[in-house]
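Note that one protein chain of the assembly has been removed; the remaining protein chains are unaltered in position.
After this line comes subunit A, so read on.
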Amino acid sequence: MSTTAQVHVPRAFGKAALPYALVAPAILVALGIAVLPPLYALWLSFQDWYLLRNPQPVWGGLVNFQALLTDGALWRAFWRTWIWTLGTVAVEIALALPLALLLNRDTTVARLASALILLPWVMPFIVLGYGWRFLLDSEVGVLHALLQFFGIAGNSSILNDPNLALAVITFISGWKGMPFMVLALLAALKSIPDELYEAAAIDGAGPWQRFVSITLPSIQNTMLIIGLVLGILAFYSFDLPWIMARGGPQDATTILGITMFKAVFTDLRPAYAAAISVVMLVILAAASFLTLKLGRRP
């Protein structure tokens, strides 16, 4: 009797543990990448650690957060990041809405085009960044020649112009993210029943009226949620402004991600950079919470 019980207990335990064992490696990766680093960043942000002065971190309390509040360059980067984020999402919607309307037809060309339109989204930043630098180069760039013709660019590339660099890289950022918005809008457009349009046409509604009273209300929720998701992505950008301009000229494209990167690798202040990370994580948590809340709304 007792021997059978002993055999049964581990077997029952094994059965209960099996699903946990199967999912454990994935949890380990999630903990190692998504849970541990933010907690470590929090601890680090209370240290006083400036590599040129003290090679080992010592407890500094709120010293980093105090420095953060009075750092003029950081605050400029902070507001610039909001301009960058809102600009990116605005470009994404402005490009995606007409494209989605155009692609929402049942022809071979439209189907093929709605596949190919995804290319900017799936291509690595490094390829697109250099591609655009090539287009905007003052010696070989075709787009530069065009901009020069219209008097927007001078003899030097507009990437060297502190006033225009942010605008043009924001546009490129929006161009890269646009396909995701197109994809989402297309799905929303396809779910609008044809009967609504037929009824409206019978009632004598013109194309514009139909767009405003049927299409727009049906896709505005998708636009809002995907806009938020893309906005979160844009807020945490690094690759594009770094590859295209290294945050320059004169900090013109230095957004928070770049400030943070430079705080570690140029200024050698990891604890200060960790404090910036903590602030960014708090903003991320708030934005994600908002997105989830809106996403659940019918």
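Definition applied: a residue touches a chain if its C-beta (ideal position, glycine included) is under 8 Å from a C-beta of that chain, and two chains touch if they have at least 3 such contacts; residues count from 1.
We take it that contacts and distances are computed from a predicted model.
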{"item": "Name of the absent chain as recorded in UniProt (options \"Cell division protein FtsX\", \"Tryptophan synthase beta chain\", \"Maltose/maltodextrin transport system permease protein MalG\" or \"CarboxypepD_reg-like domain-containing protein\")", "value": "\"Maltose/maltodextrin transport system permease protein MalG\""}
{"item": "Full-complex contact with the absent chain, from A:58, A:83, A:127 or A:286", "value": "A:127"}
{"item": "Subunit A residues touching the omitted chain (full complex)", "value": "16, 18-20, 22-23, 25-27, 29-30, 32-38, 40-41, 44, 95, 99, 102-103, 105, 107, 109-110, 113, 115-128, 130-132, 134-135, 137, 139-142, 145, 175-178, 180, 183-184, 187, 229, 232-233, 236-239, 242-243, 256-257, 260-261, 264-265, 270, 273-274, 276-277, 280-281, 284, 288"}
